[in-house]
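Note that this complex is displayed minus one protein chain, with the remaining chains in position.
We just call them A and B in the order they show up, numbering each chain from 1.
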Amino acid sequence: MKEGTGLALYDVTVRHDGPFGPVTAVDGVSLEVPRGTTVGLVGESGSGKSTLARAVVGLDSPCAGRITVGGREYRGRRAADRRRLGQQVQLVFQDPDTALDPRMTVRQSLAEAAGAFVRLERRSREQRIGGLLELVGLDAGCAGRLPRQLSGGQRQRVAVARALAVGPAVLVADEITSALDVSVRAALLTMLRDLQRRMGFAMLFISHDLAAVRHVSDVVAVMYLGRIVETAPTESLLRGPRHPYTRTLLSAVPSLHAGRRPAGEPLLAGEAPDPASPPTGCRFHPRCPVGPNHRPGRDVCANRDPHQDAAAQPHRTACHFPSRADDRPPHAGGVHQDANGGPTPRTPGEPPS
Amino acid sequence: MVLSSLSPSASRAAPGRTRASRPGWASPMGVITLAMLGSLAVLAVAGALSWGRAADRPDPSAVLRGPTADHLLGTDHLGRDLLARLLSATWLSLLPAVAATLLGAAAGITLGALTAVVGGRARRLLGALINLLLAFPALLVAMFFAALFGAGAGGAVGALAVACAPGFARITQTLAAQVAGTDFMAAARVLGLRRHRLLLRHVLPHIAEPLMLSTTVAAGSALVALSGLSFLGLGVQPPSYDWGLLLSQGLDRVYTEPLPAVAPGIAIVYAAVAFQLLGEVLAGAAGRRTRPHPEEEPGARPARAGRPASADHVLEVEDLRVVLPTTDGVIRPVRGVTLALRRGEMVGLVGESGSGKSLTALALADLLPDGARATWATHRFLGADAESSSRKERRGRLATGMAMIFQNPASAFNPSLRIGTQMTEAVRAHRGTPRAEAVEQALVQLRRVALPGGRRLLRSRPFQLSGGQRQRVAIAAASMMRPDLVIADEPTTALDVTVQRQIMELLRRVRRDDATAILFISHDIALVADACDRVLVMYGGTVVENLPARELAVGARHPYTRMLVASVPDLAADRDRPLPTIEGGPPDPFGAAPGCAFHDRCPHRLDRCAVESPVLSPLGPGHEVACWGPLPSAPRPGRNETEEAEK
Partner (left out) sequence: MTTVSPRLGALARHHPWVVFCCRRAVRLTVSLCVVVTASFAMIRLVPGDPVRAALGVDAPPDLVAAKRRQLGLDHGLPEQYRQYLRQLAHGDLGVSLVTGEPVADLVRARLPATLLLAVLAFACVLVVALPGGLLAALWTRGGRRPRSELAFTATTAVLAGTPDFVLAAGLTAGLAVALRLFPVAGDIGPQSYVLPVLALAVAPTAVLLRIVRVETLKVLATDQLRAARAKRLPARTLWLRHVAPHTLTASLTLAGNLLPALIAGTVLVEKVFAWPGIGSAMAQSVAAQDYAVVEASVLVLGSAVLVVNFLVDLALALLDPRSVIRRT
């Protein structure tokens, strides 16, 4: 991993105090988000992805590992340390209803953020607020409104504007579309991509919605019970998932276009276990369709932790028995390649463009 | 959910709004409270000035007299006029009470606010200290400290301040913790704002209002407690006096003369009630902002002639309307829904938030919230008209023929009842099945939804199960009656995708095995397209399109459906194309404007669309659209459509 580029996490572990003792919510996660790119973090509830987000912005402190932004580590819990981190990393929250102070107008919220690190004159502040609103596609008339006078999508745009007001190097988006309607969601995703292209920040996009993640991310990391089980460039991961959990996750995503539905991926049994007492060995092994419960003789899964492949590889997975790249992928046929890729396979439902 | 999503647009001026929320002071209670407080204030100021002299003038010739024309309440053991003493004691009773409350509030709020600012260990210590102090009743603490500080007004005020401080500390601590846990506080911390700014800008404004409220109530209690201390001889000492001391002195002669004891008692109650009511009115004013006014809805449309009954239809509804009173006026979340379900059919009802899909489901199940009212032209369940049967018959039919599965499996079960009871109670109540047999049936159903554990599971309580398990139990419980129709209201929204897939599989099996019709309500259009036979798309309280699920991806004819489909990010779509979006805001919940609800956002609108609302009319086999200008049926993707529209 190169230092000095965007956000980098090295073996980060975060523990909470649960009702029954410490819970390791994030367990030895390493991840790199270079400037100008987006890494999508996918996982189900309890996988620790939100805890990871909070650790990155300094709301939780990791008990092991290092988090660097632009090659520098921001440790320490004093207000000054937090301020230095805040200048670099900002977070957008899931719920637009609670992310903004209900008693502050949009103008006040944005002014607070814009003036957090630099002192602004009245006039330049107004200009800055106008610029921020324009950036997120809101008209200047919104500035005087209170959050409850805005729709969910507008509120989320204000939250993005507030995060970008300090000009951060890294933006963490924690499930920012999951509380929104489909039509609003699409607009927000498109806006985020545009903003990133224009401003060049690194983005950690966290979601349980694979389709949304795919739409904005260059690289996708899949989390399960506090660990990253697979990391790969977006199309590579969707086309050739190698970890059995990724495969089942992909196959569970409903699709509008009948016929593209993968066949043969088994239904995953049960639910993710309690993070407070994770299984031994590979954390996925009790539910794994190719694990010891279905394939006798694979006791290694229950006993030994699978480690991720070497960091140099673009497609890394943490599995003792990963699928080979030429195995039938869940979404065969439906995946376009990257813009610079070869000719894209088409599905019957789609006309040539 | 429906109401909260409507609030932004509801705050705009709308014709449906008829009455603004009334301020708390205009209510009869507010007027009475103001009058009581005003009289107390006047007495506190004027009492000492006008009667202070008379109250202290002893008259040896008229000692311990009963009520006379000269002395309306009689005189005390030194011959002083009791009425004058009572009136001039007003400020002597009120002022210390207010002082004690303010002192206690200042100390308590400081202590409580500290918990929000200091670090972890100190916070836990402070919390434990507050807990410890709160274990003792305030009166006992006040008595202890009054004895400690020495009897007298000053000592009593100090003691009372000490006694009421922990209560304030606890309230402040709780409120501050609530604010500290919010996302906007986290955002402010991520911005690196300094502590004092966090406190002044974000925490205090949010907790100021409830703190004022509890200070008001505490002032009333302080007045009572101070009187109690004086009554015990721990408060004000003679020759000074307050109501409590007057009561104590009056009580010594209650056998001969009740009035000198009763009058100060009434004064104490009067003041205490005034403060109590003030708290009540303030709380009411705060609560009124969120409480809807029930209101009469202007008459619904006359019923039209219903369609003839069809034998294989489980449910037929025509022109279903729901009106719902809210703070901002009457909204009309459902405005003419027409739908029919055949036996064993799985129909998806899809729409964005505020489209009225959940209220439609509740209206169909006769479970609307209080205040909401439903009207319809036809409402036929299992072949029987809602109008032509008695309420009892209707309930019976719904009880055995319809089951519901709700969105949040965490809150859909009674947490204190065992799973077994909750699964069997409906069968036992409606079919009269004996307990043992009902339990056997429940076991069969649990096996069907692949839940291991059998009887042990039946004995467990909901909180011991995971979300997916609970939703399985909900499906098992719904199939206990072998209902003809299951209404599933967003049953997988709260679950993970892998669990969602399990639940969908189960629903499919229930439908296949029992020939149960399923009305599947969801905001997830891809999920609906995947799982259902037929899809009803809702917008602004009406069904805008009814089409076979397999046609949804490419064959939709309503502009809204097309745009909705196009805006869904798909795992297989071209990433470099921007996702099309639907411009404009959600439909007006008051629904007062004529014409199609979608016309202001529609790229294909005609002049007619703004004037006349379209009705659902057939276009092809199994395909109905409510649109004046349905898009051509050529199967091409909605994406191109909207792009053209945007140009």
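Odds and ends about this structure:
Basically, a contact is a pair of C-beta atoms (placed from the backbone, for glycine too) under 8 Å apart; a residue touches a chain by one contact, two chains touch by 3 or more.
These numbers were taken from a predicted model, which means no experiment stands behind them.
For the options B:Leu40, B:Leu83, B:Leu198 or B:Ala272, the residue in contact with the chain missing from this view is B:Ala272. Touching the chain that is not shown, out of B:Leu139, B:Ala177, B:Ala450 or B:Ala515: B:Leu139 (per the contact rule at the top).
The hidden chain makes contact, of the residues B:Gly228, B:Gly336 or B:Gly356, with B:Gly228. Per the touch definition above, the residue from B:Gly47, B:Gly220 or B:Pro559 contacting the chain not shown is B:Gly220.
Listed here are the chain B residues that touch the chain not shown: 28-29, 124, 128, 131-132, 135-140, 143-144, 147-150, 220, 224, 227-228, 231-234, 247, 250-251, 254-255, 258-259, 261-262, 265, 268-269, 272-273, 275-277, 280, 292, 294, 365, 367, 369-371, 395-396, 398-399, 403-404, 406-408, 411-417, 421, 425-426, 429-430, 461, 463.
We take it that only the chains that are shown with their structure count from here on.
By the touch rule above, chain A contacts chain B in their complex via residues 44-45, 54, 57-59, 79, 82-87, 89-91, 93-95, 97-103, 112-113, 116-117, 148-152, 154, 159, 162-163, 166, 181-187, 189-190, 208-212, 214-215, 234, 238, 248-258, 260-261, 267-268, 270-272, 331, 334-336, 338-339, 344, 347, 349-351, 353. Partner chain A is touched in their complex by these residues of chain B: 4-5, 7-9, 11, 182-184, 186-195, 201-202, 205-206, 352-353, 466-469, 496-502, 505, 523-527, 529-531, 549-550, 552-554, 563-565, 567-576, 578-582, 585-586, 636-637.
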